[in-house]
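As you look at this complex, bear in mind that one protein chain is not there, while each of the others sits in place.
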Amino acid sequence: MHLAQIIISALTNGAVYGLIALGFVLIYKGTGVVNFGYGDQVMAGAYFALIPMTFFGVPYWPAVIIALLSSALLGMLIYGLFMWPLRNQSLLARIIATLAYGTALREFMRAFMGPNAWPFPFLLSPGAVAVDGVLVVPANLAIVGAALLVLSMLYLFLERTFVGKAILATCDNRLGASLIGVRVSHVFLSIWILASVLATIAGILVAPLLTLSPDMGLIGIKGFTAAVLGGFTSLPGAVVGGVVLGLLEALTGTYVSSTLKDVISYVVLFAIILVRPQGLLGPLLVKKV
Amino acid sequence: MRRVAFAAIGFGLFLLAPHVLRDFQLFQLCLIAGTAVIVLGLVVVTGMAGQISLAQSAFVAVGSYGSAILADKCHIPLWAGIPVSAVGAAFVGFALGQITLRVAGHYLALATLAFTAIVQLILIHADDLTGGAAGMPVPAFAIGSLVFSKAGQLYYVIVPAAVTAFLIFANLLRSRFGRMLAAMRQSEIATASVGIDVLRCKALAFAASAFLGALGGGLLAPLTSYLDPAQFGVIEAISLLAMAVIGGMRSPIGAIFGSAIFILLPEALQHFQTYLGLIFALLLCVSIVARPDGLASLRLNLGRGR
Partner (left out) sequence: MSGPALTIAQVSVRFGGIVALDNVSITVDAGSIHAVIGPNGAGKSTLINAITGIYTPSSGRIEFFGRRIDGRPPQEIERLGIGRTFQNTELFREMTAIENVIVGLNRQINYGLFEGALHLGGFRSGEVKARDDAMAHLAFVGLADDADTIASNLPFGKQRRLEIARSLATRPQLLLLDEPAAGLRPAEIAELNEILLGLRSKQRLTIVVIDHVMALVMAISDRVSVLNFGNKIAEGTPKEVRASPEVVKAYFGEERSHARGT
């Protein structure tokens, strides 16, 4: 297979992994919670677009808008029903809570949309087109392009708007931010909404590739791996981690074996945690005594 | 003396049940017993020791597939293969628990999740050994020439084994060993300061959970008589954790509650078959928000966990 094709495939997947990883890191840095239900939010986001399209004949772009709005609402709901009530509880309880609503989202979709896969429309044509002897798939290019667009918008939002800067400040130094008058609970809510919207975008981009089913949320694990690769503490790191993972998978799939391609992300995750877990909690839980 | 009375009543009920219950109900009883043993593992490692584990499915697989493969390929009868697999799983669990030296909390959850995913992928791809994605049949449970194939017969194996496991671990949790785990959950620093090796404790908690998971898996294998790798994945691991949380993960009784709810709910809600998963998920959500510390809402003397 042509190197260029490998790279495009790597970038396509990497772009999606990067977006998902970004959502994880955003929530973690901002609120201290690793959102184990995030993959399921990605899945739900795609369904939020599918439902208007399939049952109400809504065209693609309006359906996307509906999905984005619904996921913002979902983010608020999750925050209000789970994260806020449990904010002072043990880490274990909060981890279980994220698993809980993730499961609820998954089972909700399974119950109302059925356990089977739904086809999901591509942004651009999935048919391969020959350009200079290289096979190019417009759909993949669209995914990469959309991801880049989202990243730039996110960058502008975080660096240029007040809410965005408040979010960055809180991520960096929660105490400091509250001292200068940032309403931390409002920022937390904004972070959840932002991350939920990101999840939907990722879902809409990846659903055509994987076909949409309630279990599509398992892609969250790839997002984790990407975030862990990137060190789990920086937003750009998450994106880099995504691309690296995409590359690793593409190379493994081509040069080693396609069965190993499945395993590689889990093995990488496990290995990194064993060897270089830095970033999340440091090498040891150093508590001030 | 009260305990002797309980034991006598319990034994009486045990003997009575196969004569009053239908075969399907006995099947469910066995299913609950085996699942409760698995969930008990989570009560030990997550409820008592405070270490999140999404690896339980993998240990169940070690028990189920391990004993089935030993019976199929090495002609080791299940009654021997199940304990052997359980002990083997304990070693694996101990090794896995060593990771807690490096990581805690979120990363531990991720590592155990990755572990489960990797084990499942091995089950799917090691075709010669495990039958691959199609799965493998489980050889019949036999002691000598006595074959236990129906639920009514396996009942006499599964229930006593489960009860024994429960009694032993309930006792352990109410002894200095349970105290060490509870202490570790509440303050690792203080626990280390009184001379307890916290890493070893955590690894032993994982070993215990692995043993129980594999034991339960091994006991259930002849009951379901067929192993499908799809049953040993991340989502199943989350379900097991859900059972522990819903039943109350601080005491052994919680494991029985959680398993019973999970297995009997489909019966109780026959008209709502499609919504079963959702109802269970909602139960989990309510449980974790209402009881974030994991204590069972029913305080029974039998399972006083701390």
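In order of appearance the chains are A and B, and numbering begins at 1 in each one.
What we mean here is this: a residue touches a chain if its C-beta (ideal position, glycine included) is under 8 Å from a C-beta of that chain, and two chains touch if they have at least 3 such contacts.
These numbers come from a predicted model, not from an experiment.
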| item | value |
| --- | --- |
| Option from B:I122, B:A142 or B:L172 whose C-beta touches the chain left out | B:L172 |
| Among B:A7, B:A95 or B:I189, residue touching the chain not depicted | B:I189 |
| Of B:D197, B:D228 or B:E267, the residue in touch with the unshown chain | B:D197 |
| Residues belonging to chain B that touch the chain removed from view | 168-169, 171-172, 174-177, 179-180, 182-183, 186-187, 189-198, 306 |
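What we mean here is this: only the chains that are shown with their structure count from here on.
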| item | value |
| --- | --- |
| Inter-centroid spacing, chain B versus chain A (mean Cα positions, whole Å) | 32 |
| Touching residues on chain B, where the partner in the complex is chain A | 46, 50, 52, 99, 102-107, 109-111, 113-115, 117-118, 121, 125, 188-189, 234-235, 238, 241-242, 245, 274-275, 277-278, 280-282, 284-285, 287-289, 292-294 |
| Of all residues in chain A, those that touch chain B in their complex | 28, 34, 36, 81-82, 85-86, 89-93, 95-97, 99-101, 103-104, 106-108, 110-111, 215, 218, 221, 224, 228, 259, 262-263, 266-267, 269-270, 273-274, 277, 280-281, 283, 285, 287, 289 |
